[in-house]
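Submitted below is the structure of interest, expressed as structure tokens.
For this view, one protein chain was removed and the others were kept in their places.
Showing chain A:
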Amino acid sequence: MLGIGFFVVFVGLWGAVTYGGVVPPLFLASPGQALLAGVALFTEYGFIHDIGMTVWRVLGGFGLAAVVAVPLGLAMGAYKGVEAFFEPFISFARYLPASAFIPLLILWAGVGEAQKLSVIILGSVFQIVIMVAVIAGATRIDLVEAAYTLGARSSGILRRVIIPAAAPQVMEALRLVLGWAWTYVIVAELIGAQSGIGHMIMDSQRLLDTGQMIFGIVVIGIIGLVTDFLFKALNRRLFRWAALA
């Protein structure tokens, strides 16, 4: 309840400065205008299609990144040799801002879906690798030793100890990176896109429609909140043991 309270305060302040005339509507639409703009977006401009495109790009890019990054991260955490080989490069690569690659990616991949996905992949893959490697590397050594004394070999240690031990935290890391993927997709859509929430926001700027822009931003926030909630619920279901004190 306290959490909802601040939303109310926030919208209240927003309403006060806009309805009160402190900020002219040209720069900031009132909550009512934003809501009306939102209705128009859905009924007249097919905004649901933009949302669908953006969601698909995020999930596609993030999914591809995770499919590559999680196994690599686990291998790095489990085997010192693999870590020594990849770690320096990935530590370097993860500081490269994904958005700085957008011009280059447009040159390589055009302005189509491949470019949008590439931005998200570039932005998430190295982060996931490093986080998963750290998690897998921190597997309790006494559990690994216990597995050895029960006859497990190297492959069994990875499959039956390191992976299940790391799984809940890996899912948490993915949840975090998914949030970042949302910022990358919008950045990618601001430049050279024909659809998507970011594209709509860009279009609205040309029309000086702050109501639509704000509504678009709020929609991103809501989708983020919902995916976060779903991710958490999934983790609780999958890893009931980890939730125990």
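Note that in this section contacts are C-beta pairs under 8 Å (C-beta built on N, C-alpha and C of every residue); 3 or more make two chains touch, one makes a residue touch a chain; residues count from 1.
The rule is short, and it goes like this: contacts and distances are computed from a predicted model.
Between the names "ABC transporter ATP-binding protein", "F420H2:quinone oxidoreductase, 39.7 kDa subunit", "Two-component system response regulator AfsQ1" or "Ech Hydrogenase, Subunit", the one given in UniProt for the chain missing from this structure view is "ABC transporter ATP-binding protein". Among the residues A:K80, A:R160 or A:R236, only A:R160 touches the chain that is left out of the figure.
Among the residues A:A147, A:L176 or A:V218, only A:A147 touches the chain that is left out of the figure. For the chain left out of this panel, the touching residue among A:L59, A:V134 or A:A242 is A:A242. For chain A, the residues in touch with the chain missing from this view are 140, 142-143, 145-153, 156, 160-161, 164-165, 167, 239-242, 244-245.
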